[in-house]
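Omission of a single protein chain aside, the complex is shown with its protein chains in their original locations.
Moving on to chain A:
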């Protein structure tokens, strides 16, 4: 199974972000990281697949074109975790997850609903904050609540927009470990990441977006090259190998002095 994206055209108003973008096949059972400089359109790709913005082209999943699907039908396949979740007043983390499942499966008894919501919250490490209002948890914890809202529906494809951006090192590791586990269960995981070390260590596949197209794609060792850092990010950087076998990216400076 795989997600096949071809000819994706999307923009905001008159401004085109992509025109006929083809992405390499995104396979199930793997974590695919979308990386690239600011404004490269990483979040836009995810939002277009999830139906947050209008797009044309084809996004095939099991012979179904997701872009031609109704919002509800699409949400049964795709779980999308946006970058920021709003601090809705007076709605508890648990109730937000229950609401997500309830819209997905209206006939499910309330006790089963709550049980599944609590399981999802346990999985993202938010069980202790289940009763806390969304407005009273940190940005990172809200992201985790958002992940639980998607996870509770058991989606085949999970799209995540910078899931680690507001998390500390331990939670970053936990979330990436969770994504690895979800991929091992046969799900398709696509995540936007800015932290290239995180991408190098946890993603099976990296897709680099730049200048309205795919600059490179493949495993970290073939993609994250000094040439890529220079051309795409305009920095001097290199990758290194840690004692435990992990990969790190070190940036030594900008390619040209700042203006």
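Definition applied: a contact is a pair of C-beta atoms (placed from the backbone, for glycine too) under 8 Å apart; a residue touches a chain by one contact, two chains touch by 3 or more; residues count from 1.
By our rule, contacts and distances are computed from a predicted model.
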Identity of the absent chain, which is to be given by its UniProt protein name, from "Deoxyribose-phosphate aldolase", "RNA polymerase sigma factor", "Glutamyl-tRNA(Gln) amidotransferase subunit A" or "Iron complex transport system permease protein": "Iron complex transport system permease protein"
Contact residue for the chain not shown (choose from A:17, A:35, A:55 or A:94): A:94
Touch with the omitted chain, as defined above, among A:86, A:221 or A:234: A:86
Among A:26, A:50 or A:207, the residue in touch with the chain that has been omitted: A:50
For chain A, residues in touch with the removed chain: 47, 50-52, 70-72, 74-76, 78-80, 82, 85-92, 94-96, 99-100, 102-104, 106, 114, 118, 121-122, 127-128, 130-131, 133-136, 146, 149-150, 153
